[in-house]
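I am attaching a structure below and will ask some questions about it afterwards.
All protein chains of the complex are present and in place, except for one that has been dropped.
Here is subunit A:
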């Protein structure tokens, strides 16, 4: 029970229309990720669902009931903040128990729920500590513990891992995915991180300037982006966009080729280019090149490549991996 539906949701701050109108369907149990450039309204949309901001217009339906004018607590949602937002003056136990206390649960029920959440999250040894005496990862776990004891209809995460170091981030990512598989509760997750979005999501929502650009499964967005924006946003390094004759040959305004869909040769190919910078990562090599008559491009080649500055190379796109766009940036089907 955690189906969420947004109908023409609008949000303005004064004269600034941050969300001009969003329609979105989130099914029960789904893991939905909001991505988009900084300032596009991801947090705002999440906070509207949470009830921390009032909608300017539109409906927010949770399991069919419009909650747009309900207080946050009445919506039965839990939120995990980027800053953790733990209560610094309370022990870990009381942090996790706070929501249950507010709901007027009995001491026994609270204790049982806190202990079981602590067990899931490996916090049993830290229950009497204050948040100040915990590491970043432990704090994040407390924040998640606080969210799960309330048994919410859905979890809302706003960039929960961005304050953690890279190694810990991978761990917590797996933990959250594991948690989702175990609880099967709806989760809405805001992130900047491509990898998080691609690996965790059942469904990705790409936002730009408060508008939904595309909604779909991660691999759908990767393989069939609806427009240039989504094509450029999903995938790293970014897709190459090429105009001119090459595009004309494909009967469109512009074509897009992902860096990983270009084959490199030193002898022959479709596009001649000069290497500017070669980044050797071991398992793969990123080549930043200047293509003759086409401008800068990025190539991602597997394995080691003995190439460096000024080397001449030839690139050949995989034919069935070429994306075509019209003058408005909308994707055209395969040619």
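We adopt the following convention: contacts are C-beta pairs under 8 Å (C-beta built on N, C-alpha and C of every residue); 3 or more make two chains touch, one makes a residue touch a chain; residues count from 1.
The rule is short, and it goes like this: contacts and distances are computed from a predicted model.
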Name the absent chain by its UniProt protein name; which of "Acetolactate synthase small subunit", "Inner-membrane translocator", "Mannitol ABC transporter permease" or "ATP-binding cassette domain-containing protein" is it? "Mannitol ABC transporter permease"
Which of A:98, A:222 or A:286 sits in contact with the chain that's absent? A:98
Determine which one of A:146, A:173, A:228 or A:300 touches the chain that has been left out. A:146
In the whole complex, not just what's shown, which of A:64, A:88, A:132 or A:306 touches the removed chain? A:88
Extract the touching residues of subunit A with respect to the undisplayed chain. 50, 52, 71-73, 77-79, 81, 83, 85-89, 98-99, 102-103, 146, 150
